[in-house]
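Note that one protein chain of the assembly has been removed; the remaining protein chains are unaltered in position.
For reference, chains read A and B in written order, and residue numbers begin at 1 within each chain.
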Amino acid sequence: MTAAASRSAALKVEGLTRRFSGLTAVDNVSFEVPPGAIHALIGPNGAGKTTTFNMIAGALKPTAGEVLLDGRSLVGMRPDQICRAGVGRTFQVVRPFGQISVAENVAVGALSWTDDLAEARRHALAMLELLGLADKRNALPGSITLPDRKRLEVARALATKPKLLLLDEVMAGLRPTETDRMVATFRRLNEETGVTIVLIEHVMRAVMALSHHVVVLNYGKVIAQGTPAEVTRNPDVLACYLGVEELS
Amino acid sequence: MPVELYLNVAVSGLLTGLIYGLSALGLSVIFGVIRIVNFAHGEIMVMGMFATLVLFRHLGIDPLYCVPIVAAALFAFGYLLQDLVVRRIVHLPDYMQFLLMAAIAVMIVSLCLMIFGPDAQGVQVSYAYDSFQIGPLLVDKVRVYAGVAALVVSGLLFAFFRYTDTGKAIRACGDNQTGALVVGLNVRRLFALTFGIGTACLGAAGAILVLLIDVHPYLGPSYTLLAFIIVIIGGLGSLPGALLGGLLIGFSEALAGLVFQPSMKSAVSFGLLILVLLLRPQGLMGKISR
Partner (left out) sequence: MIRRLTDGLPRRALALLLLFAVVMALAPFFVSDYVLSVLIISLYFAFVGQAWNLMLGFAGQLSLGHALFVGIGAYTSAALFTHFGIDPWVGVVAAVALSTLMGCIIGYLGFRFSIRGVYFALLTIAFAEFTGIMVDNSAWLGGSAGLFLPVKNAGSIDLLNLRGPPTLFYYLILILTGGALVLCRFLLNSKLGLYWQAIRDDQEAAEAAGVPLFRYKMIAVAISSALTGVAGVWYAFYYNNLFPESTFATGRSVELILGAVVGGVGTLFGPILGALILTPLGELLTALTSGLQIDGIKTFFWGFCVVAIVLFRPSGVWPWLAGLLKLDGRAR
């Protein structure tokens, strides 16, 4: 693929808050991702991870707080503007364009930076090759397997040439060998292009292997952050995952 | 005098509005549970009107007594329509459903045309020209009876959904179809019942409406649109909203007919529809669900 010189961006989230009629889904969340880093966002179900993603990507308006991409505020921008500003995202539940081919799905992403359909199609093919989907390019998304649809989701996000990639549980449901392949792909991508990655993930195998830094959310709040090793030793984190507080 | 005129028109508009509301309930029930927009709404009501006409002419039954009979007949019609046809299209995209219902509407219109001919026909009840005098108000007796009948039927419907097990089960289906299946409800039967109840409302409304207006085969579309307007204004799927919307439209149409030209009165309704869509798409009584 065409490796652009620098496609890294720093992400800074400050005091991000979202309330849904009484319920505070995300509560004063702050973290920083340096350019080129891979951060993981973990936490139990309902901790506010996807809501945080939705606010970064502009799908949801924050009740309060700030999202800065390379120092530039993203709050108030539309999702497509944020995409063009360099944020690519995947959806937790895959959302392919069902009636167009796999290759065209990815080409839609590429059209965010080019008006030339032929160029977009070429780039789409490169992305599909990167993710091992090239042989499925003419299939409709409904006819490929779920792991392949997850790859498609990633390919479409990557095709937008993001500086920051938001991956929402792209390894869920993959077999261990598939997970390892996906991890390798992201690592290579990160090394080659320098793209900054934030991933929501439950598959700890992937989190451990990929991320430089982990942010742990519970009930909408950041309860710990640090290196993967630090976080997994943190008693608060263990408590929220295993419910130890009732026992001790 | 003008004040009394306005008052009279307003009251009769509200009474008509109750019938509109009842008819709109039929649309709302079906949409709220089965998620089908019944594009043959007005035509089904016209069927009810013709049925009443036949009962009145040949058996001499007062349209008000026809209400339960016609409602029962249209219940059966709706039940079968859902179970035989509509059930097969619920998974299709919106426009396919619209189209199928529109085609069914064409068939109903044609059928009415074949049997009854194109001319407008009405019933002549003995109390057609009587009226009640309440203070300065002078209200047609038929209109009062019609309004009260519509209110009674609506009340029965509310009671059904609130207090009976079947009614509750239908509401459960509407809230969460998968959940209803999981707890073992017979969704297919409940959907057919729901469609039947919706068309029964139309039958009742049609039987009552015959008292007020003459019926002809091409009457349907305008009542379909009217019911859409009412249901959107009240909140799609909300039963109290449908009744409220009916009152509002009956009232505003009556006044608009007085203030502007009568031919402009549905323009007011469509204008109102546009405003509600833009400013409060969930309707006056609807929940926000997006």
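Methods note: a residue touches a chain if its C-beta (ideal position, glycine included) is under 8 Å from a C-beta of that chain, and two chains touch if they have at least 3 such contacts.
Quantities reported herein were computed from a predicted structural model and do not represent experimental measurements.
In the intact complex, which of the presented chains make contact with the chain not displayed?
Visible chains that the missing one touches: A, B.
Would you mind spotting which of B:Val109, B:Val123, B:Ile170 or B:Leu244 touches the chain that isn't drawn?
Only one listed residue reaches the unshown chain, and that is B:Val109.
Return the single residue from A:Leu11, A:Ala40 or A:Ala57 that touches the missing chain.
The missing chain is touched by A:Ala57.
Could you tell me which of A:Arg19, A:Arg84 or A:Arg181 touches the chain that is not displayed?
A:Arg84
On chain A, where is the contact patch with the chain that was removed from view?
Residues touching the hidden chain, for chain A, are 57, 59, 78-81, 83-84, 89, 91, 95-100, 104-105, 107-109, 111-113, 115, 117, 120, 156-157, 159-160.
If the missing chain were put back, which residues of chain B would it touch?
Spelled out for chain B, the touching residues are 37, 85, 88-89, 92-96, 98-100, 102-107, 109-114, 117-118, 217, 221, 225, 228-229, 232, 236, 261, 263-264, 266-267, 270-271, 273-274, 277-278, 281.
Criterion: only the chains that are shown with their structure count from here on.
Based only on mean CA positions, could you tell me how far chain A sits from chain B in angstrom?
Here chain A and chain B have centroids separated by 50 Å.
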